[in-house]
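Every protein chain except one is present and positioned as in the full complex.
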Amino acid sequence: MGDYFVLAISCIFVNNILLAQFLGNCPFLGTSKKMETATGMAMAVIFVLVLAGIITWITDTYLLKPLNIEFLRTLSFILVIASLVQFVEMFLKKSIPALYAGLGIFLPLITTNCAVMGVCLININEEYTFMQSLVSSFSYAVGFGLALILFAGIRERIIIARVPKPLQDTSIGLVTAGMIAICFFAFKGMV
Amino acid sequence: MAQSMVKEFTKGLWAELPPFRLVLGLCPVLAVTKSVENGIGMGVATTFVLVCSNLLVSLLRNIIPVKVRIACFIVIIATFVTVVELVMQAYTYPLFLKLGIFIPLIVVNCIVLGRAEAFAFKNSPTLSIADGLGMGIGFTLSLGALGAIRECLGNGTILGNTVFGPGFQPFTFMVEAPGAFVCLGLMLCLMNLIGKK
Partner (left out) sequence: MREMINMVVVLTLLSAFSGGLLAAVRTGTKDQIEQQILKFQKAPAIKQILSDVSNDPLQDRFKIIDNEQELTFFVGKHDGKADAITFETSGKGFSGDIGLMVGINIESDEIIGVCVTTHSETPGLGSKAKDDPKFASQFAGMTMDKNLAIKKNGGEIDIISGATITSAGVSLAAQKAQEIYIRLKPEIQKQTAQMAK
């Protein structure tokens, strides 16, 4: 149990997927202008990442490894993730329309979110067991959400501030992200 | 014809320079630019995938049904990414180890899918190659430049050669994660400043 806790802390803070591993930066900058969209995106990522983590782990362990075709990993993972996202979208639309209304528009974006693919690959590279993969997928997604929501909060304030013209928009966004990354940097050495 | 090819080629170098103007494909830009070598290696790998996938998508653009085009693009891109992965593993193993999971992640690089969807699916093969090549070279140069700045300030070297005298204190912040964000942000600001004129 303690091991899983350490793993979770390390995935959320120390190796934060956005600020330390640089995965999933496109949606990070794209959907962080408003708190509302940021929360929606964070939820969608948590949802899909946990599912994707489980399914890619199963694919790798019970399909690719026994057949000795690990070199097809990239291809099969992206196809699994793409179809998973499509499937989740259809399922939500039919069965839980309320949730679909909240997450729907973010789902197609997730296929090309490298955080999802990245975490699945990390799980395999680190040779995690099934439970470890589950914990790490969930924690990485929580870390993603945490950073995204923090960032959105700051960006909402920046709109009011007077920023020099060339620095506006993405540019100041990146510098801000750098500052948050410094804060997360302080977690290094904690685990 | 030749003129439009030049136009498609050069737009990727400045007017639509991928990481800065389009703000796409940022993850590898931030992650692998700790040194010039890594940045350029990543850029070349991405260029190869970009050109090949653009060419194939453009050749097949009349055959691929519109409804499943994204799935087709993904299969095409993933195939070439795996080719790059295997070739790099076979011939540039140390670089392959350094770039790590960012090679398979070219598959989800928004630039590649973005160009297939926005350009190659609508244009002829020659134009698509020009577009892919231009975008790829623009991407490589950006990565190289960012890598140069970060390696130079953060480590005091460029391509492994020492630049400053022995009294130089490396600005380690630059090669760590936060430095990547700040450096890219400031470069973007500089480009906006020049672009305004």
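As written, the chain order gives the labels A and B, with residue 1 at the start of each chain.
Just so it is clear, contacts are C-beta pairs under 8 Å (C-beta built on N, C-alpha and C of every residue); 3 or more make two chains touch, one makes a residue touch a chain.
Everything numeric here is computed off the predicted structure, so don't read it as measured data.
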item	value
Which displayed chains the unshown chain touches	A, B
Selected residue (touches chain absent from view) among B:Val44, B:Ala78 or B:Leu146	B:Ala78
Hidden partner chain, touching residue among B:Val87, B:Ala118 or B:Leu159	B:Val87
Residues from chain A at the interface with the omitted partner, ascending	71-72, 75, 126-127
Touching residues on chain B - with respect to the absent chain	60, 63-65, 67-68, 71-72, 75-76, 78-79, 82-83, 86-87, 89-91, 93-94, 97
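The rule is short, and it goes like this: only the chains that are shown with their structure count from here on.
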item	value
Rounded Å distance, chain A centre to chain B centre (Cα mean)	21
Of chain B, residues touching chain A in the complex	23-28, 30-31, 70-71, 74-75, 78-79, 81-82, 85-86, 100-101, 104-105, 107-110, 113, 176-186, 188-190, 192-193, 196
Interfacial residue positions of chain A with respect to chain B in the complex	19-26, 29, 71-75, 77-79, 82, 111-114, 116-118, 121-122, 125, 165-168, 170-179, 181-182, 184-185
